[in-house]
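In this view, the complex is presented without one of its protein chains, the others remaining in place.
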Amino acid sequence: MFVRDCWYVAAWDHELAPGRPIGRTLIGEPVVIYRAGTGGLVALADRCCHRLAPLSLGRVEGDELRCMYHGLKFDRSGRCTEIPGQDMIPATACVKAYPAVEKHSWIWVWMGDPAKADERLIPPAVGLEDPAWTLRSGHMDYEANYLLINDNLTDFTHLSYVHANSFGATEAFARSRPNVERLERGVRIWRWMSGGLREDAATRVHRRADGDMWQTYDFLAPGVLLMLTSTYPEGTAERFGQGPPDPGVVRPLAENFTSQAVTPITGKTSRYFFSWGPRSGEGSDAVADAMLQLAHMAFGEDKAIIEAQQRSIDTAPGQKEVLTSADVGPMQMRAVLQRLMREEASAAEAAA
Amino acid sequence: MFVRDCWYVAAWDHELAPGRPIGRTLIGEPVVIYRAGTGGLVALADRCCHRLAPLSLGRVEGDELRCMYHGLKFDRSGRCTEIPGQDMIPATACVKAYPAVEKHSWIWVWMGDPAKADERLIPPAVGLEDPAWTLRSGHMDYEANYLLINDNLTDFTHLSYVHANSFGATEAFARSRPNVERLERGVRIWRWMSGGLREDAATRVHRRADGDMWQTYDFLAPGVLLMLTSTYPEGTAERFGQGPPDPGVVRPLAENFTSQAVTPITGKTSRYFFSWGPRSGEGSDAVADAMLQLAHMAFGEDKAIIEAQQRSIDTAPGQKEVLTSADVGPMQMRAVLQRLMREEASAAEAAA
Partner (left out) sequence: MFVRDCWYVAAWDHELAPGRPIGRTLIGEPVVIYRAGTGGLVALADRCCHRLAPLSLGRVEGDELRCMYHGLKFDRSGRCTEIPGQDMIPATACVKAYPAVEKHSWIWVWMGDPAKADERLIPPAVGLEDPAWTLRSGHMDYEANYLLINDNLTDFTHLSYVHANSFGATEAFARSRPNVERLERGVRIWRWMSGGLREDAATRVHRRADGDMWQTYDFLAPGVLLMLTSTYPEGTAERFGQGPPDPGVVRPLAENFTSQAVTPITGKTSRYFFSWGPRSGEGSDAVADAMLQLAHMAFGEDKAIIEAQQRSIDTAPGQKEVLTSADVGPMQMRAVLQRLMREEASAAEAAA
């Protein structure tokens, strides 16, 4: 149901204050995360091995975390180092530790085999402090399975219907099909598009309504979207034969970048993290503010339809779907996740 | 669990504005209903065949309905007529269509075999615009199985306890038994009653406290109650040998009529539609207003006891009941529904 051997976004890094553990449920497992006194992140199972109270209600003491029910203390590896009033500490007194990394403004937690936790697998999101971009950020909770959100993010035909008002998308999105390439751990989706946005909407986001729009994004396991949108002078798409432009040859007139992450909380709930904003430069702060407002409106539209879709699915589990040519992105992405899950299962079998 | 081959009240007709589809769950199935641009009602499964989003969030375009997630469009038979960006439309791209009729101020939907949808089976409720009556209307949602509400409406002994305050019912209702006749698709319940209401209550509803009260109603599958209550001069009951009066021979002093419908939403929730009011005439508007106020109070009393009954049943499923002679109406009605369900099962078996 979930890929385990991958990095999940658990939180924005600014959610994690020193000395304040936070509890997050990731793919159904409660995890407590805190900053160790001597630096670095610690992520442990959020359930004391003694009487199962959540450690996220605990107290950080140096690098360690004390359960605030009966006082057991755990080090960063999850080993119990103190049972108040008792000298002997049994070897079974420990909780699971998860690899955790702070990178690109996000807290990433590896939910699978710790031996396989490879930081190079962290998707190259753009952090909020990156000087090249002026970004704004937020998050949103869904009452929906993460795959429905992944589907939404890998098929933009919905823009014409769900986001006609907010993003000002025209029917062009629904009527055209992007290029979809399979990657090792995701898909790459790109296209040239003209007339995809109403003039007023294009002006709002790109500060200009003319030109050819180039849009390319990677969507990487488990659910990370990294997308560049650029406006080039009219004719650029043709000049590059409808293929990727070379910014060294033609400079884009406007650009923006968004990093997004979908994290399953449970099989029926998810958290969606996002940042968005224009290339840094004169006036980019005001544009970034306007884009955030727009994002909240548009992502609220996604949430409404996706949660309704989830409720609809729940009233008829197992209902077959009739797929269309717009479902290439979603199906490729689901296939990648299926393959990763199969590989994990095989590895587990081989190890047993 | 539900009769399918019958007309269910889905809504008041005034709930359905042109161009505004509504979603209603009937016997556990989500249904979208809208007025076609060229006239007539359309009722379809409220679940797009593509990615299962609700069509009730869709957009009416002429006689057709477009899903507002990815833009598939459906005609009134449920056939998909457009997939944006794709020429070929597979034959499997369709949703179930339900026969739907607007009549007597209600939207009726046939949940069973469309070939058997016979409009003559629509119970002869009195519509809100009927000039003979001055009616007020409303609806109420129950956290209870529809059969518990049907039971309540086919056994008025509860009036003496549940409605002693609102309707001013005396113990006469509990101590007497009405006549119950089995009909093809329901039961007919009638009786003469004197002293059934306290004087103040009788005056409030009937504008007089004297006389013999004649009450007769049909309760028809799946849960439609059509009831006439008349006050005749004292002695009329005796004059007609306690049998049905002949209004051509003796004119009633006062009369009122109520149409009610119980529609299962799920097995645990139901919607209850009602209208009530006096014969039209001088002052009937004020009486109708007072009766609506009374109805809200009384039906709230029913809701309180029936929902408590449902919760009580839920804590001990399968608990046996000790029936009394007051349960003839409810049991006859349940037997009718059982027979209809058996007939449907036999027909389905024969067809297979």
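For clarity, chains are labelled A and B in written order, and residue numbers in each chain start from 1.
Note that in this section contacts are C-beta pairs under 8 Å (C-beta built on N, C-alpha and C of every residue); 3 or more make two chains touch, one makes a residue touch a chain.
These numbers were taken from a predicted model, which means no experiment stands behind them.
Colleague: If the hidden chain were put back, which of A:Ala93, A:Val109 or A:Val126 would touch it?
Modeller: Among A:Ala93, A:Val109 or A:Val126, only A:Ala93 touches the chain that is not shown.
Colleague: Just to verify: which one of B:Ala17, B:Ala308 or B:Ala348 makes contact with the chain not shown?
Modeller: Touches the omitted chain: B:Ala308.
Colleague: Hey, which chain A residues sit against the chain that's not shown?
Modeller: 25, 28-30, 46-47, 49-54, 57, 66-72, 80, 83-86, 90, 92-93
Colleague: Give me the chain B residues in contact with the hidden chain, please.
Modeller: Touching the chain left out of view, chain B contributes residues 151, 155, 157-158, 160-162, 171, 174-177, 304-305, 308-309, 311-313, 315-316, 319, 321-326.
Definition applied: only the chains that are shown with their structure count from here on.
Colleague: CA centre of chain A versus CA centre of chain B: separation in Å?
Modeller: About 49 Å separates the centre of chain A from that of chain B.
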